[in-house]
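Apart from one protein chain that is not included, each protein chain of the complex appears where it belongs.
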Amino acid sequence: MKEYFEKLKGVLGNKVKDFGVDGTEYSVLLVDKKLLKTAAEIIRQDFDVLFMLAVADYKPKFELNYVFSSYDKPDTIVIRTYITDRDYSIDTLTEVFDSANWEEREAYDLFGIKFNKHPDLRRILLPEDWPGHPLRKDFVVTDEVRNWTGLDLKF
Amino acid sequence: MENDEEMKKDEFSYPGMGEIIFMKTEKFIENVLNWGRRNSLWPLTFGTSCCAIEMMPFGTTKVDSDRMGVLFIGDSPRQADMILVSGTITKKMARRLLNVYEQMPDPKYVIAVGACNVSGGLYHDSYNTIHGIDKIMPVDVFIPGCPPRPEEFMDAVRVLQKLIKENRSKAQMDHERIL
Partner (left out) sequence: METLKGIRLNVGPVHPATHGVLKVVVDIEGDTVNKAQVEMGFLHRGKEKMAEVRYFSNYYPIVDKLDYVSAINMEVLYASLVEKAAGIEIPPRAVYIRTIMAEIQRIMSHLVYIGSIGEDLGNITGMFWALRERELLMDLVEEVSGGRLAPMYMTTGGSFYDLPQHFDEKAEKALVRVETKINKDYNSMFTKNQLFLMRTKGVGVLDRYMVKKYGITGPNMRAAGIDRDLRKSEPYLAYDKVDFDVVTGEDGDANSRFMVRVGEILQSIRIVRQCLRDLPEGPYVTKTPWLMKIPDKRTFVRQETPRGEMAMYMITNGGTQPYRLKIRSPTFFALRALEEILVGVKVADIVVTIASLDPVMGEVDR
C-alpha cells in the first residue's frame, strides 16, 4: 500500500498527504485538485478501473472520493480531493479511466459538479429539465416537491 | 328482480343458464357484456420494480392466473383490458404511464399494486416518486403490501370482477366512454 503513495509522492512532491488507513481503506489526500489528472495517470499503472466516485457535500465545499480497483490484485486506493471554489468544476478522468464516464455523469446529475472536457456531460438519472441537484445538502424535500407529479416535465 | 337473486348465488353463472328469464334487452346485453369482460381480463403488465417480480409467480405455476381468465399474452396496450401498475412510478415515468394508459381501448381497468402506488409507501419522503398513482389516473383496485404476495393479485382480480359485474368500475361509471 505504501509504495503507491511513494510513487505519487515522487512526482507530485508535498502536494499529496498520506492518511494511512483512514476508516477502512488506504486513502491519499490530494491538496490541489488541478493535479488530479496527473495523479490518475500514475495510478493507472497499477489499477484498472475507477471503482466508484463518492461525492459528499460539506457546504460550501465538495469532497470527492475516487476509489480505484484492480482486476489482478485485491488492493484498493482512495484519492480524496476537495472542490472549494464557486464554479464547482474539476478535470475529468475519462481519458485515463474509461469507466469514469457514467460515474461523473451521475455526480453531475445529483450534485451539479462540472467535469471539464467530459465528452458527454448530460444528466443520467433525472430528466434534463429537473430543477435542482437533489443530493446537495441544501436541497430539502418539501411538500411541494413531494406532491409534484412531474407531468409537466418536457423530457 | 328474481334473476338478480338467482345470479348472486353463483358468481360465474350467466343470464339464461338453464332457465327462462325475462329482462329488458338493454339490461340483457349489458349483463352478457359484463360477463364476457370480467372473465377474460387480459392484463398489460406495467412492471417497473419489485412488485413485477412478484407478478411473475402470479402468472406462472402455483398461483396460476390463467384460471381466472387473466392471460399474460400480448403485452400490448392495444389488446389489454386492465393495466397492472406494479412498482414505483417516478416523476420521469409518470408521463410514460399515462401515455400507455391512453392507448388502451375502453373499457379499461386499473389495478395499482404495492404500497408505492397506494400512497408512496416506503418512499413517502423521496424526491422523485409519485405518492400514489391515483393522483394522475383513475384506479379501480389497490393492492397493499410491499411487495404483495402473488395470492393478493388473485384477490384483486376477484374484486375487480365483482366491480365489473355490478357496473361499479371507474370505466363503467363513466358511461360516455363505453357507449
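Think of it as A and B in the order they're written, each chain with its own count starting at 1.
FYI, a contact is a pair of C-beta atoms (placed from the backbone, for glycine too) under 8 Å apart; a residue touches a chain by one contact, two chains touch by 3 or more.
Note that the coordinates shown come from a computational prediction; the quantities given were computed from them, not determined experimentally.
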{"item": "Residue of B:Asp125, B:Asp155 or B:Asp174 in touch with the missing chain, whole complex considered", "value": "B:Asp125"}
{"item": "Among B:Asn31, B:Ser65, B:Thr90 or B:Asn117, residue touching the chain not depicted", "value": "B:Thr90"}
{"item": "Those residues of subunit A which, in the complete complex, touch the missing chain", "value": "22-25, 27, 48-52, 54-57, 65, 67, 69, 71, 74, 76, 78, 98-99, 101-102, 110, 123-127, 134-135, 141"}
{"item": "For subunit B, the residues touching the chain missing from this view", "value": "45-50, 52-54, 56-57, 60-62, 75, 87-88, 90, 92-93, 96, 100, 122-123, 125-129, 146-147, 149"}
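In the analysis below, only the chains that are shown with their structure count from here on.
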{"item": "Distance between the centres, which are taken as Cα means, of subunit B and subunit A, whole angstrom", "value": "46"}
{"item": "Partner subunit B, residues of subunit A touching it in the complex", "value": "126-127, 130, 134, 139, 141, 145-151, 153, 155"}
{"item": "Residues on subunit B engaged by subunit A in the complex (per definition of touch)", "value": "90-92, 94-95, 98, 120, 124-128, 130-131, 135-136"}
